[in-house]
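Below: the structure, in structure tokens.
For this view, one protein chain was removed and the others were kept in their places.
As written, the chains take the letters A, B and C, and residue 1 is the first residue of each chain.
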């Protein structure tokens, strides 16, 4: 397993083509805007070497028997699924941010079963190829960018119906040695911190959409790949040179996202994991989505722990920690946070073995997990803002604090509890601002699919027929009523 | 293990002193008002003999190695805790009601560890006595009434401060052969269907309240025990002789509750499990409460399944099953129901071994479970009423349906979907009425303690100090700030 | 204006054909089941003679200039609309129940403008006829039953598509002297306390449904009219002869509802107000619905005041009135209640004059009012149950309290605050039970149309186009973009 330093070194070797704010970036590794997001990923390496956390952070490869980083591991039992959630909560607690590496992990886990099933049913070699790829990822301890979400164009139209046929990533050519693909994937969290881009289809395809039923992996600096970094609220504060105003200077808040563009990129056959088998795309998507929705019961509750801690701390700094309404609001935050965690755990403990040996979460409970994450973090954010007060949005800058002329007024007048340095209070206010007014809220909603996507899955797995029978039995209604009364 | 018939026979042998509606009842076993509640308990016997459910419904006694009904079993691992929740969901699905036997189960489970710890710390014999009692319960396959909630008088005053000192059950005399107790326990669900009353303290006591720190078991028909059955909404419909208007004719909706009065009742020492050790009463109560709050993630989701099924069925009967808002409301019901279930599962899977060998649920998650149950069933009930329509509250009676003069109008005009018999639609409406306008709502709120009781426990287990440290670290605040800036 | 006694006397003269529980009822006036509902209506007469309330309870007829009961008045300005809401809150406060007379009031108000517009556009005489009818109602101070909701059969099918063509009230014959109608109206609140049944169409009709576009008035005891009283939760407690268990012995909780059946009933032309003009049925329904949804910001907040008062009182009786969480819950109840009231007021103050001179509420705000009433009373009920405690659903009966053998135990053990008689605590618990576990909840949801009906109207009146323009202007988007970029 790599160390954090080795990881960063390996990133520096990539020749990524990256734009931000209308300019090409030399290397994202040493760019202040993206630095915090690398620190978050690097922590997934650091903690894997920490004996205190090795139980959560590492696993034994089912392919090689080697000890590997859990982010490259395929769950072989329910316990692996549970540890996945607990690892994510741990990292959420340590970073207060998105650490980005789980999307690639879920792509690998999904491919492990889908390629197996493809091979079983169609006699293809995808599973074999994938296992070779997986061994490489585990051995090199790589970060993968799991790229699913296409840009989609007009949502009413299927891929092959779009005015511009490139709105979903597609195969534009099949060659002897591989395929050529074109299109773009949106919202790619942590793309610049990844060694590989693992591409997946984004929805259930029909026959007409065959060319869009494609999955593969390529290095993130492959020829023809272009990254454009998306803007986040207050993103340029990281470029200002200070520390306090960023809120969470080390880890930022939510990684970064890029729009990844594939300009006729070549993929050799040994990295192609699906190529036109559209009838498998639906289960591919649902499976990936369920694994990824499971995660939100981990990472978001870890981040929630930080927000609860920040709310409790700022209450002290403001002098209101004993007010009954403040205690009640903190209790509510804890309650909501633990409810999300409970859902993440339950869908994991209730996991089942797939034919490939990979364990699958309970999809109904995994979707309920994420559905709660589209709601509760908003209420938690609202409560944290309530407790912290208006300064979250009106506080002078770090530079004002340090200015020789006005700094003393900032020191004097932003003091809360007289025993707490003003700077501490300012730092905590900024941490809260960072967490409640940023990309994290959007991620709670749309990460791993929109709220509506979960609702559709929940209804599909609800087994209404059984429930209807239960109610009819208790109401004294025979199952096959004769309609003539 | 007893059969249902043996169980009912054993109940008939009890000489309970019971009042309802100002009159003494001969035997609750053959009384139409309480009959449905017996049917629910009897099902816990029936299903234990059904091979399909034996995995959930039975267990191996850790004392005797015999196969016993799980309702008399002490969990020896997390899996036992999980099966407890799943058994309760199953019974909720089968009865659509409260099946009452879990309170006594939780009393036994709690006593198994508390009496052990008393003995370990104080050198008493409570554990030994309790194990003998437990063997008796397991061997005879008894139903225990777990009696915790005192009538409490003025809530601002502690037991020993009340104007009337009997507002909490207390020891009025210690004799050579046992103790004499006086007081009353309120809201005793299923009391008339129980062989034994297992009494527990209701809150953390102080030294002044020593006489109230008492736990014991007596037969439910012991000398001096008096039961007064509480009224429920629409209770007398069960006495009308019909079937439809009751809604759930076989199982009713929520058992029954009695006010159990102890008029200087004698308890022999071998049935006394705590006698004045006030310093153990707090953990006694929290432990019982956590086990009992766990349950609500099981039973209430089983009942929720029935309500969802009823809502989906009535939507069909009304002809609106395909309306997008109806599908969305049913999705929401499923989502809320599964969230409660996930919490119940998670607190069980995360259970830990106590020194006695008994497994304890995760108390933070167990309290979050119940807290959700104080909210979600209300929204589910609201949605079910929304889907069903106003007939839930304005529908003519079964007797009108069967009346020769007006029955044909009821038949004609209460028809929904033309392929469904009117009577079916009426039955389903009544099942819904029974579930949403009854004691079940109160039970969701106050069963296993009021909402506020859970909030206090949640905050106590929230570990805010750790969370505060996490936030300080990320905000760049040193742990021991010097206050001079 | 009649006195309450004259009103009851006039009811006794009606020869209603009424069934309850499979039996024909002699007179609903002296029937214990329906007595409380008459008391509620009678209060609308009593208070009209009370100088303290005459400002709210009476008005000057725009037709005759006479002082009349406001329940028969057609609003001539916004102030009349506001007083309507305030009168309803007053009556909700005084009865804690539904006082039933507002449906007929809204029917009259709606007809005053719709018949005018019919006459203006089609040259008919409906308005003239209606004004004669209205003068009669005002002069005789009558109660009208506004009958809109048809039984509807299969909700997917329009009236003329139903398997049984009588699922919506329809004209079966047009004669020289009048029309003959058949069908049934469901959920008719207060039908037995009404002198007249004013029938209205229940949805927007198309040409095929012409025969269903009918409005008229007939005496409630007209030949061919049959009433079947619907069951309510705990309805028969009123027949038990006691007082406490009923909760609100004088006024009950929610009037009564009947299924009103029209067996080929003859209506003379002078009482026919619409006869086949299907293109007016949509605005008829929307207008009536908006007036009726306005009301809920009045009556339900009056009832809410009683529930808040009951919660505050029971908190005292339990001894918890100073607990911060109890105060917070009461605050929340007040907040929700006042929000509903504010909506009811706002839609009234913002009323506009229709061509007939009648004032119409703001339909967007009126529908928002009712939409809130489909939510907030449920949360208020939940909070009241939370504060009151489990006794709401487990308390022994009045007969137990009065029983010589067990009464003293009930007295002793149901005591809360030592200064409050046990009976008072029991009465307050029963009042709460009566309000939170009964037909009132359904009425909050489905009265004046289901939640979805309001949402459709809200969206229709939302004026999204204007809002879209506002957002485009601010985003710097020109109104008529050229698509070539």
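Assume a contact is a pair of C-beta atoms (placed from the backbone, for glycine too) under 8 Å apart; a residue touches a chain by one contact, two chains touch by 3 or more.
Just so it is clear, the model here is predicted, and its values are computed rather than measured.
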{"item": "Shown chains that the omitted chain touches within the full complex", "value": "A, B, C"}
{"item": "Contacting the left-out chain in the complete assembly, out of C:32, C:122 or C:470", "value": "C:470"}
{"item": "Candidates A:196, A:257, A:332 or A:423 - the one touching the absent chain", "value": "A:257"}
{"item": "Positions on subunit C contacted by the hidden chain, ascending", "value": "82, 93-96, 243-244, 247-251, 305-310, 312-313, 327-328, 330-331, 334-335, 338-339, 341-343, 345-347, 349-350, 364-365, 368-369, 371-372, 411, 419-424, 427-428, 430-431, 455, 458-459, 462, 464, 466-472, 474-477, 481, 483, 485"}
{"item": "Chain not shown, touching residues in subunit A", "value": "19-24, 149, 151-157, 162-164, 166-167, 184, 186-187, 226, 228-237, 245, 254, 257, 259, 261, 318-320, 322-323, 325, 374-375, 378-379, 382, 385-386, 389-397, 399-400, 402-403, 405-406, 409-410, 412-418, 433, 436-439, 441-443, 445-447, 450-452, 455"}
{"item": "Touch list for subunit B against the chain that is not drawn", "value": "324-325, 328"}
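Keep this in mind: only the chains that are shown with their structure count from here on.
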{"item": "Interchain centroid distance [CA atoms averaged], subunit B/subunit C, Å", "value": "37"}
{"item": "Whole-Å gap separating subunit A and subunit C, where each centre is the average of the chain's CA atoms", "value": "51"}
{"item": "Centre-to-centre distance between subunit B and subunit A (centres being mean Cα positions), rounded to whole Å", "value": "39"}
{"item": "Touching two or more other chains - residues of subunit A", "value": "328"}
